[in-house]
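Scroll down for the structure; my scribbles are underneath it.
A single protein chain has been omitted; all remaining protein chains appear in their positions.
Entry: chain A
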Amino acid sequence: MAARRCLGLWFFLITLCVVSTGADVLHTTPVTGTESSAAGTETVVARELPEAPSDPGEHTAAEPTREGEQNDRTRGGEQTLGQPTREEEQEQEKTREGEQTPAQPTREEEEEEEEQEQTRGEEEFTREEEEEELTREEEELTTEEEELTREEEEQTREEEELTTEEEELTTEEEELTREEEEQTREEEEEQQTTAQQEEQTKRWEATELEEEHVHDAAVPPLAGDPPAADPPSPPPSKDDFQEELVIRPLHSGDIYASFQFRTVWDADFMGDQKVSHYRLFPKSLGQVITKFSVRELHISFTQGYWRTMQWGQPYLPSPPGAELWVWFQDTVTDVDGTWKELTNVLSGIFCASLNFIDSTNTVQPSASFKPLGIGNVTDHSFLRYATLPREIVCTENLTPWKKLLPCGSKAGLSVLLKSEKLFHSTFHSQAVHVRPVCQDPQCRTTSMELRQTLNVVFDLHTSGQGKREWSLFKMFSRTLTEACPLASSSKVYVDVTDNPQGEQFELSPATPLLTQAVVLGDRRTYSVYDLTQQASFGSSRSLNMLLRWKNSHNNVVPPVMLRPLLHSERYVAGYGLQAGEIHTLIYNHHPYRAFPVLLLSAVPWYLRLYIHTLTVSSKGKDNRPSYIHYQPSKDRERPHLLEMLLQLPPNSVTEVTVEFERALLKWTEYTPDPNHGFYVGSSVISALVPSVVAMDTNSTLDRPLFSSFFPCKEEASYFMRVYTEPLLVNLPTPDFSMPYNVICLTCTVVAVGYGSLYNLLTRTFQVDEPSPGLAKRIANVIRRFRGVPLL
């Protein structure tokens, strides 16, 4: 293990060197568009308002907030004038920012100052920790000096937001035809907005719709860079950064926090011209993508197993250990070689053992992993998928992950990401997804999207001391004081679906903003805290959300098992070290609908699957898969790959079993800890699951009758991926201490017995003469001269 880490570190160092040399070049690039004025801000806002989308409901709701923000900003500006910025000495990169965007840092400094008063001790602690990161941070920030012109952005941002959101939903569902889906999406979205508006008039006075954060998102960059500053050079590609945190209280009393950081860059990595100017997009990753012609890259590191039965579905599922899947561009000729190099480089970037990915654990799934971005690629020879179920995720993986963020761990939501708390959790998963997305509705050009996610679940009993009361501070031992200055949108969502009237728990500080979204087939309601607005932080200048459950007499509620529509289980059956059987159970808990799932399992070669023993049965009957893709293993070369398309009958358990034989390895092939067992990576179940919303037949929702007769097509099903448990299988293991004992014994016998005997037999014994005296020696010298024999 130590050796593996060392190797990882070595690669990491190399990559750092590469990055730093690249950054040096960047220092010399001309700085453009740094002038700005407060007047510009006002004009922009004034111009922006009439251009707002033609939805009157939204408009009125949004207006007061914008005014408030404007006030904030002006007040912030005044304060900076009167007050010397002593923080600048301390935070070097802040100054740099200050030069660029005079309007924004004022607000920021104000917060900064206040934060320092509050948490000076903390700050010092973090600074120590982050000093090593500083150099790297600076490099990144120099790239920001080339400011971007934002006129286009103002116009297209709104559309872009819409399309990208559509993208998120649609791209997941690759199995269905895309055109159909998109139509339904549009319909559904319309329907949703009307439904929401209806409800709005009833309950939520100050409800902001999801679409509306487009406006909020547009404001901060406007303030920063005025459109008045005309670009001296052809406009460089635009980039945009958004951050958000979703907090979901779970049924079991645990709490789930999901961070998402999204950087979209309109650069064309696939094009001919080299991309060399990096601003928000991490250069280390961008270079890798360019060099290895990566179309899509998905990498996740997970410590722990997502407990579907207790927690429901995660926003982004991932298997325990490390998972990496990459779609290469079709220009790549030697895919395997590129894949090998790529894994080694990524291993350096993320400080992980990804370099252990080789042909024995790489597969090419034929159906399970379709590209999530745009592009209709069907040739799965450009896809590589590998998992390392044994990978242990810890701080050394988190730090490089955080460095990919534009704000690092200095500002915004990422200040919460402190490893001492993140790794004191029940589940920890961090991921990086890179994919091409549409730039505009017509999808004429593509942008690169980098999505960094981090999911963490805090346990009620260990982290929460058994008390059902959660706050940001309790979870992360930090509070939020500001948004990332580079982010166009920075929000915290709290899932309050189960708490519409506040009868379950109390959320403080209360927020007037609510939003609805259909997540994983279920309509959820969220309270929204917009960090780009000063009002979110309240008078204490820091945001520390507190969720306190009402029934204080019964703090610990017994965890009730959920019945998720789709979940699975996998185990090894049998005993003894010769044979065994892998059982995969897939549960469909839907009361009346059958749905298809794709099951993928990659099994290492040392479990020799007997594919003729493959049985699939549901409800006691044989269930014939409609599609089977099986690639047999080759010893020491490639694993088994089994993909099946199964139809799950409603309310059933489908059992897939296959027998295997445990191979006897060569003695050098055993790991250093062979008696620990050998891992078999998680199976992947990809499914289109009928959504809960569509399932709701008894119409408890107050929907008009005319809308609820036909089974609604809207949100009829959603894409979901479920990972099973990895398996730990013991192989027949020789007693490695026995050869050692034998070697020791033999060596001893040889050394003591044979050695001394041989010594005795071959040695010639001579009588040792006492050394001659001085007189004799002199006499001998004389005799030698004379040529007379010595004495």
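Convention: a contact is a pair of C-beta atoms (placed from the backbone, for glycine too) under 8 Å apart; a residue touches a chain by one contact, two chains touch by 3 or more; residues count from 1.
Basically, contacts and distances are computed from a predicted model.
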item: Protein name, per the UniProt record, of whichever chain is missing from view ("Transmembrane channel-like protein", "Glycosylphosphatidylinositol anchor attachment 1", "Glutamyl-tRNA(Gln) amidotransferase subunit A, mitochondrial" or "Dolichol-phosphate mannosyltransferase subunit 1"); value: "Glycosylphosphatidylinositol anchor attachment 1"
item: Of A:M309, A:A517 or A:A594, the one touching the omitted chain in the full complex; value: A:M309
item: Which of A:A411, A:L460 or A:L565 contacts the chain that the document leaves out; value: A:L460
item: Residue among A:H277, A:H424 or A:R608 that touches the chain left out of view; value: A:H424
item: Selected residue (touches chain absent from view) among A:P282, A:P389 or A:P406; value: A:P389
item: Absent-chain interface as seen on chain A, which is shown; value: 303-305, 307, 309-310, 320-321, 389, 423-428, 459-462, 465-466, 556, 558-561, 569, 571-577, 581, 583, 673-677, 679, 725-730, 733, 735, 737
